[in-house]
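Structure record follows, encoded as structure tokens.
The other protein chains are all here in position, but one chain of the complex has been omitted.
Coming up: chain A.
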Amino acid sequence: MVHWTAEEKQLITSVWSKVNVQLPGVCSAAPWTEKPFFASFGNLSSPTAIVGNPKVRAHGRKVLTSFGEAIKNLDNIKATYAKLSELHCEKLHVDPENFRLLGDILIIVLASHFARDFTPACQFAWQKLVSVVAHALARKYH
């Protein structure tokens, strides 16, 4: 079980309470992630197309909503992601490395929105969170 200090929890939840972002950055920074998994999304041919694509936005919201669930259940992230882990393995066939990529890019997006408020301590807490989420999503792979 992951141990979170009170400060880490506070840094995570206080950033999250102000989050209302989309995730257009992901597919542009790591284009090899898009083809197999988002083939049904339509136009992903350029950063502008990606940002404007409603399916991307919808999926971005899904991913962020699930992060929200993790943050509400910081002491039990493994259970929170158990079903999603099975889904990503058995149906979606996503290489878990992609969860780490997504986590890193989410950090960059947060940094650009929160600027100096995204302190080094904040970055540490969020890096820990995205690693734990990536690990939990990969846990049921077989």
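Note that contacts are C-beta pairs under 8 Å (C-beta built on N, C-alpha and C of every residue); 3 or more make two chains touch, one makes a residue touch a chain; residues count from 1.
Methods note: contacts and distances are computed from a predicted model.
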### Query
Which protein name, taken from UniProt, belongs to the chain you can't see among "Methyltransferase-like protein 5", "2-methoxy-6-polyprenyl-1,4-benzoquinol methylase, mitochondrial", "HBA protein" or "TFIID subunit TAF5 NTD2 domain-containing protein"?
"HBA protein"
### Task
Tell me where the left-out chain touches chain A, residue by residue.
24-25, 27-31, 47, 50-51, 104-105, 107-109, 111-116, 118, 120-121, 123-124, 127
